[in-house]
Structures are given as structure tokens and as C-alpha cells.
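Have a look at this one.
In this view, the complex is presented without one of its protein chains, the others remaining in place.
A and B are the chain letters, set down in written order, and residue numbers restart from 1 in every chain.
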Amino acid sequence: MTALGPDAVRRREAAPDGLNAFVSFADEADDTSSDGPLAGAWVAVKDNLATLELPTTCGSRILEGYVSPFEATAVRRLREAGGRVLGKTNMDEFGMGSSTESSAWGPSLNPHDRDRVPGGSSGGSAAAVAAGYVRMALGSDTGGSVRQPAAFCGVVGIKPTYGRVSRYGLVAYASSLDQVGTFGRTVDDAARLLDVVAGPDPRDATSVEAQPIQHRRVESLEGLTVGLPSEYWEGGVDAGVRLRLEAVREALREGGATVTAVSLPSTARAIPAYYVLAPAEASSNLSRYDGVRFGLRTDAPDLASMVRATRSDGFGVEVKRRIMLGAFALSAGYYDAYYGAAQRVRREISDDFRAVFDAGVDVLLTPTTPGPAFRLGEKLDDPLAMYLQDVFTVPPNLAGLPAMSVPAGTVDGLPVGAQLIGPWWQEATMIAVARVIEARIEGGP
Amino acid sequence: MTRVTEADVERIAELAHVRLERGERERLTHDMNQILAHADALRDATPDTAEAEERDEADEAAADFGGVRPSEAERPDRLAETPDVWAPKMADGFFVVPPPPAVTGGEGDGS
Partner (left out) sequence: MSWETVIGVEVHVQLKTERKLFCGCAVTFGDRPNAHVCPTCLGLPGALPAVNPDAVKLAVRTALSLDCTVHERSVWARKNYVYPDLPKGYQITQFEAPIATDGRLEFDTDAGPRQTRIRRIHMEEDAGKLVHDRVPDASVVDLNRAGTPLVEIVTDPDLHSAEDVRACLTELKRVLEFMRVSDCNMEEGSLRADANVSLRPMGSTELGTKTEIKNVNSFSGIEKAIHLEVDRQREVLDRGDRVSSATLLWDDHRGSLRVMRSKEESHDYRYFPDPDLPVLVVSRSAIEEARDALPERPRELRDRLRDQYGLSSYDAGVLAHRSETAAYFEAVVGSGGEAKAVANWVMGPVQALLNSDGRDIEEIGVAPTRLAELIGLVVDGTVSDGNARRVLNQMESDVRTPAEIVEAEGFQQVRDEGALAEWVSAVLSEHGEEVDRYRAGETKILGFLVGKVMRQSGGRADPRLVNDALKSALER
């Protein structure tokens, strides 16, 4: 495949059927590439990872034109491995959304159907890979923001174990859940990019000194146990999606895996817990956007009005909704009922997973999303319906587990994703199984 | 069941430092009640068990200090460009902001 540079992608995006996948493009002449595993490769980078040359806006008006004076560790590692940043990709504002529709710079479109969303929040990165603009892209995943758009766009998306990739320079949405993730046209592409950006970072106290991912290629899945959590396969899943997932299940069985039903009883409480914890952390993380030191300022005669005016002008409706929700969940008199209870549910969810993995399950197989890509605007007026899109992707974030979405074919021309969830730090097993799915399922690359 | 009223929402907006138009306030009140109703499922959570938090850090006991930075992080990350390049307003090296009300207003004597 010939690699496209920023100029070629910019031209394609300028055409009437452009996807609005990018919010900025690098200068093609600026060649800072070096030798390394990614030598010369163009990589798209989500707009919430700090870059020195290009603005970092997080899809928000409050950061319009803001060029970070420091660089994210993941971006630095990408460059040091020889990769070149092609441009910054569109996203839901501060990562809050599942469709890229909350971006201040307009929604991105799904390359498979331009009336549909590419998913979110890393929708621009997923669309850029699916459209063939780049082979690889960086995203971030707080509750499914890499895996869900990967599923909607028919590409591979990996969210590693929490702590695998440094968050330094990743603009925080919900710090205990955020993790840098990778997209690829193939499992190998996504895994290669992950290898480059992974590893502990002294500037991120939550990054972990873990064994690097020991990749292995397997011909047979003999001896491997795949768990199917019943809570993820029952009602609420689109019939077409279910059919595709059953095909994946059979492919794994044919490949030699033992397939077994398991139960994760706390699953139903994952969304409520997530939509308390993530907004709570967000309400605090987004306090720094006050117009004092960087970014947008709306002038006003006194300090408090300036701060309020800046934030009211700079934040979109979904961001306001979540910081309000989060401030409420932490406020005096409600903390225990919401934040405290959500933390306990989070522990229960971790314990559920631990029990299943301790019982000998090597990897879990679930749909990535309940259905394929929805139409633009379809869920905009119903925040709760939008939140429920994340029902299968949120639990691994709450538990800090590695998870990925791998294409599982299409339904009526729309891609469907299969989600694999592995035990903590066991990305290698999950990725090996994904390669088997990739090889055996039609509609792959 | 109403969990937050418009007055609550106004109070929270104050905490969150956002200004809500009338329509926004009504809509947020509706949305928050809907979402918080969904969050009622959290009430089934098991009571707190402190041991759960202990296990993740069990391996840290070997070192004198856990959860502190290694020496590589002793140097500050440099700023590629100084604040005057990206700050909204600066003067003489300071960030400039409008005055807080306490400075402009008169002072009451509390004693």
C-alpha cells in the first residue's frame, strides 16, 4: 500500500465526500522521521494527545488554536520509533461521547455510510484508518472510545491494560479510566503501534513497570479457553450483530479453542457506575479551563464572571452535562450515595472478572457494541440512550483490563466488531486470538 | 421521582462555574434526573470492604517509599514556548486576570 502524506489526505478530505476525520494536518515538508520500527510511517493522532507543532484542542472551543508547549509521552515514543504525525483527528469534546457529534468542529462521518457516525470518542482516528488515509492511529479509551469506533468503522482497536501506556500529555477526561489505545488496518498494525508507545513513564505515576507484551503467533487455539459472558449475549443485542458473533465463536471453536459460558453478574451496574465516576473525575479535571493561563478567555469585569463566561462559551452541552453530573455526585450529602457506591460497584466488577480468569478462562469474547453504527443525530437528544451504547465496552475500563475490537464482518454493509477482553497485562493472548479471528472471518482486510 | 430540582441544578452550576440559560437549566434538570434514576442501580452495591483496596499495592512494601517519583522525573519537563506565547493575557511576566470582587468591594469590620 502506498502511504498517503498529509497533502494527499488533506485533498481527499477537502472533497465533497470528505469525512471531517482531521482537525489539523502536519506540514509534509517537516520531516522529523528517524529510523525505527515505524520508520517513515504516517500515523494519525487523536486531538487530545499533546503535540508540539499542531494544536491540541480536544474537540473543544475552549482550546481553539491552543498549541501545547510540551509533548505527550506516547507521541514522543511514536516519533522516536520513526513514525510521523500526519495530523490530529476529530473527537467528541474531551472524549465525552460515542459518535464524535459533540466535537466543536462538527461530526466525523463513517466511511462505510456517510449518513452514519464513525463512533466515538476517537471517531476521527477510526475513520482515518478505515478510509485508508493511514495504516495506524492513536486514540484514547475511557469507556470504549477506541473499541466502539473501531467496531463501527471495521478496523482493529486496542485498549491496553490501565498503566501500560503513559497518560502524560493525554488530556484527562476521567483519569482512572483513560488509557491511550491504538488503531490499525490489521491486528499487526495496531499491535505494532502499541508496542512502540507502551512502557512505564516516570512522569505518569499510574503507569506500571510491567513485562513488555510477548507476542506469539499460534496456528491452533488448542488448550485455550474462551469465555462467553452470558450478560453480554442476552437481549439488547442486534440480531445481525449476534449472528456475526456466533460466527466468530464457531471460528474459534474450529480453531481448537474450548468455548464456555461464564457469568459476570455485576455487568448491569457498570454503566451507572461509569456515568457517576467518569463525570466526577471530569468535573475536577476540567476545572483548569478557567481562562487564566491558556486557551479561551471571554472577558468580563470581574474574575468570577470571566471564569463562568469562558466556560459557558467554551464548553459544549455534553461537557456541561457531565461536569454538572460529576459535581453533583461529589457534592456534600450525595458523595456516598453516588461516588462512594460507584467505587464499590467498580470493585465488584473487577472481582467478577478476576473470578472468571482465576477459573481458567484465557480470554472473553463479547460483541463490542449492541448494534452497528447509528445515524447522525439519532441519539443526540437522548443522552441516556447514547450512554447505553457503551454497555459492553465500559466494564474493562472500570476493571483496568486490556480489551480490543476486531472486525467480525458486516451487517447490511455496516461493520460489526468482536470484543476480546484479557486478564491484566495479558495483551499477548488477546492479540493472538484476534489474529485467528482476522484470518478466519470473511470481511476482514 | 425527582432527584434534582432546578434550584439544585442552579447551585451545581455555581460549583461547576458554568452559566446556564433558562432553557439549558430545564433541559439539564431533566437529563440529570433521567441519568440519576438509572444510577439507582448503584444502591444494590455491597457494603464497603476496605481490604479490596489493599491488594493492588501489596508488592510495594519492599521499597522504602511507594507511589513516589523515580529520579528520572526530578527534572521539570521544559516548556517549548514560554507562557506569553499561549497565555490569554500577560504583563511583566505575570498572568493578568480581572480583579476578584473582594478587592473591589468595600470591607466590613468584623470585630
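Keep in mind that, in the parts below, a contact is a pair of C-beta atoms (placed from the backbone, for glycine too) under 8 Å apart; a residue touches a chain by one contact, two chains touch by 3 or more.
Nothing here was measured: the structure is a model prediction, and the numbers come from that model.
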Quiz prompt | Residue of A:Val9, A:Val307, A:Val394 or A:Ala432 in touch with the missing chain, whole complex considered | solution = A:Val307
Quiz item: Which one touches the absent chain: A:Thr258, A:Ser287 or A:Thr410?
Solution: A:Ser287
Self-check item: Sole contact to the chain not displayed, among A:Ala41, A:Val171, A:Leu296 or A:Ile431
Solution: A:Val171
Self-check item: Residues belonging to chain A that touch the chain removed from view
Solution: 48-50, 56, 58, 63, 66, 68-70, 72, 167-172, 174-176, 202-206, 280-281, 283-284, 286-288, 290, 292-294, 303-304, 307, 327, 330-332, 335, 339
Quiz item: Can you name the residues of chain B that touch the chain not displayed here?
Solution: 15, 17, 53, 57, 60-69, 73-79, 83, 91-103, 105, 107-111
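Assume only the chains that are shown with their structure count from here on.
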Quiz prompt | Centre distance in Å when chain A and chain B are each reduced to the mean of their C-alpha atoms | solution = 23
Quiz item: Which positions of chain A touch chain B when the two form their complex?
Solution: 52, 66-67, 69-71, 202-203, 205, 268-269, 271-273, 275-276, 283, 287, 290-297, 299-309, 311-312, 315, 317, 320-321, 323-325, 327-328, 331, 337-338, 340-342, 344-345, 347-348, 351, 383-384, 387
Quiz prompt | Residue numbers on chain B that touch chain A, as the complex places them | solution = 4, 8-9, 12-13, 15-20, 24, 28, 31-32, 34-36, 38-49, 52, 67, 69-70, 72-73, 77-83, 85-89, 95, 97-101, 104
